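What you see is the complex with one protein chain gone and the rest in place.
Note that the chains take the letters A and B in the order they are written out, and that residue 1 is the start of every chain.
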Amino acid sequence: MKIKIYKKVIHDGLAWIVAFIWIIPFIGLLMAAIRPMDELLHGWWNLETLNLTFKNFIGAWNHSNVPLSQGTVNSLLIAVPATVIPVLIATMTGYGFSRYRFPTKRSIYILIILMLALPQQMIAVPIFGLINKLGLINNYFGLIIVHTAWGVPWITFFMRNFFSTLPVEVEEAAKIDGASDVRIFFNIALPIATPAIVSAVSLQFTMVWSDFFLALILMYSPEKLLATQRIPLMRGVYFVDWGLLSAASILLMLVPILVYTFFQKYYVKGMIGWSSK
Amino acid sequence: MHRKATFTHLAIFILPALLLICVFVFYPCLRTISLSFFSEGKFSLHNYYEVLKSRDTINLEGFSKGFPLGTLFHNLLWIIIHLPLTTFLGLTLAVYLKNVKGGSIIKSIIFLGMVMPMITGGVMIRFIFDKNIGIVNEFLKLFGFLPKAWTAYPETALFSLIFGSVWLWVGFSMILYSAGLETIPKDLYEAAQIDGASSMKMFFKITIPLLKPITIVIVTMTLLWELKIFDIVYVATMGGPGSASNVLALQMYTYAFKALNFGKSSVVAVFLTIITLAVSIPMARSAGEGR
Partner (left out) sequence: MFKKFTLILVLSVLLISLVSAFGFAEKLTVIGPWAGAEQEGFMPVLKAFTEKTGIEVEYKVYRFEDLVTMLPAQFAAKKTPGDLIFMSGTEWMVKNAEHLADLSDMINEGEFVPGTLVSKVDGKLLAGTFTGKIKPGFWYSKSFFGKHGLTVPQTWDEFVTLLQKIKMVPGIEAPIASGDGTGWPLSDVTEHFLISFGGPALQEDLIAGNIKWESNIVKGIFEKLVFLLKSEYFSEPAEWTTILKQWEKGEYALYFMGSWITGMVDNPDDLGVFSLPGCEGMVFGPDYFNVPIYSENIEDAKKLAAFLAGKEGQTISASSGGHIATNLGVPVEVYPTVDRGVAELLKGVQSLPDLDDTVGGEFQPAFWDQLKLLWVKPDRLDDVLKVLDEKMP
């Protein structure tokens, strides 16, 4: 008996040590953000002098040219619509694929799956040209449309898988009662699909928030830059400050970490959903 | 039971998405492909020739003289090191943390690397490997090694990025394997135990085979990530020094937006896509099976 307990304690202890090792870089980042540069010059793990300050956070938030306050607002302005719209559209599309028969269905579906593999680089140059022709370069709308179009394939795939696990009987019954298909979708299928939708929302939001490449190509006005774009700008334009950079990175990370914390269950289910039947 | 769709149905449910995808994804793809075949206004394979010949892409001299080896090899290296490490570590951690007290907190900590924007991931990697304030050097000092600016030297720049990215990505395979482990019915293990099987045997004969579908997903997603890596390299080394840590996605970006050579950048994009499509076939097949 005792041996079993010892074994468990050692096992768990080692596990916590692993966790500690994993989190060390984050601690370092935090240290760099809250301590003045001189203390860090030869190692943030030296705790002899410990002058804590929030100066870096304030500096990053109110930076003279790339304030994160503005960046966060911009990122939200993009991320919220670029999450809501594709989830709405793709949920309907996923439902459509899961419930209906129509010609060319198989080919279109395969096409959609293939798009999951596409790197953003494949559309970068033409999308720049296209958005430019539409006059939407450096316009939030342009970036939102691209993110929406980019999100629709995977969300469609995801929601279609989900809907295929739902029994059709309830819907069939409603149909017999005379309900229109649209009605059935909104009043029956959608409410049941809420957990899957939350998953899709969590993942899509995080992906859009974290995006850097599309923003890099399509947005350049200093006041419109997204939060992710401001991070590299804080390093190496003229002044680099590890403290500032660390604080900015932490602020940037906060949002997706919050999403993960609150929606963890759905977030994870969303990722596992890739392998569902 | 699939219902037959009417035009209205299609218009409402399928059309919006289809329209968006065709205009903003499918058409740009085709355009990129066509761009790759045009050089100076004429249809030609010149761009393909130039990119393949270029030392940016394949640098055979690098094998004797040292990095850079060319983006194709850099991405390949990334795959060779990163994929087995993260998959193996992920599985090990998932199994090890299965019944640990506070296991979900530990798993969340490890998963944090996945949740953050990759641009911050790049900052963290730069931070970890820094000469003065990086923990890697501090750790090595304990063993008597001298501190080194890992990302400034061509022979170590790429490796720092790769190992840093392992730290970031392990959470992904771990979480998926954890979920996969939960789906394996406990009675299988109990039955095996009754038959006198050791944990090792159970692991190899029950766990691993049953985890195959999720392994396919993990391997595919990881491969795709390794091929498309951009943000991390952009912010940590910008492909340097001397292109020693350049990757396909960054090469594509440089050709397109720095050299303004859209022909060459499209070639790189096409290569990248061919590889990613090839990689995704197993997963697409198994996804198509479940219909």
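We adopt the following convention: contacts are C-beta pairs under 8 Å (C-beta built on N, C-alpha and C of every residue); 3 or more make two chains touch, one makes a residue touch a chain.
Note that this is a predicted model, so its numbers are computed, not measured.
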Give me the visible chains that the unshown chain touches, in label order. A, B
May I ask which residue of B:87, B:220, B:254 or B:276 touches the chain that does not appear here? B:254
So that we can see where the missing chain sits, which residues of chain B does it touch? 55, 61, 65-66, 131, 149, 152-154, 238-244, 254, 257-261
Chain A positions in touch with the non-displayed chain are 37, 41, 64-65, 77, 80-81, 84-85, 88, 132, 135, 137-141, 144, 186-187, 190-191, 220-223, 233, 236-242
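The rule is short, and it goes like this: only the chains that are shown with their structure count from here on.
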What is the distance, in whole Å, between the centres of chain A and chain B, each centre taken as the mean of its C-alpha atoms? 16
Residue ranges of chain B in contact with chain A within the complex: 1-5, 9-10, 12-14, 16-18, 20-21, 23-29, 31-32, 35, 93, 96-97, 100-103, 105-106, 108-113, 115-120, 123-124, 127-128, 132-133, 135, 138, 167, 172, 175-176, 179-180, 213-214, 216-217, 221, 224, 227-228, 230-231, 234-235, 248-249, 252-253, 256-257, 262, 265-266, 268-270, 272-273, 276-277, 279-280, 284, 287-288, 290-291
Help me check something: in the complex, which residues belonging to chain A touch chain B? 11-12, 14-16, 18-19, 22-26, 28-29, 32, 40-45, 89-90, 92-93, 95-97, 99-102, 108, 110-127, 129-130, 145-146, 148-150, 152-153, 156-157, 161, 164, 168, 172, 181-182, 185, 206, 209-213, 217, 228, 231-232, 235, 242, 245-246, 249, 252-253, 256-257, 259-260, 264, 268, 271-272, 274-277
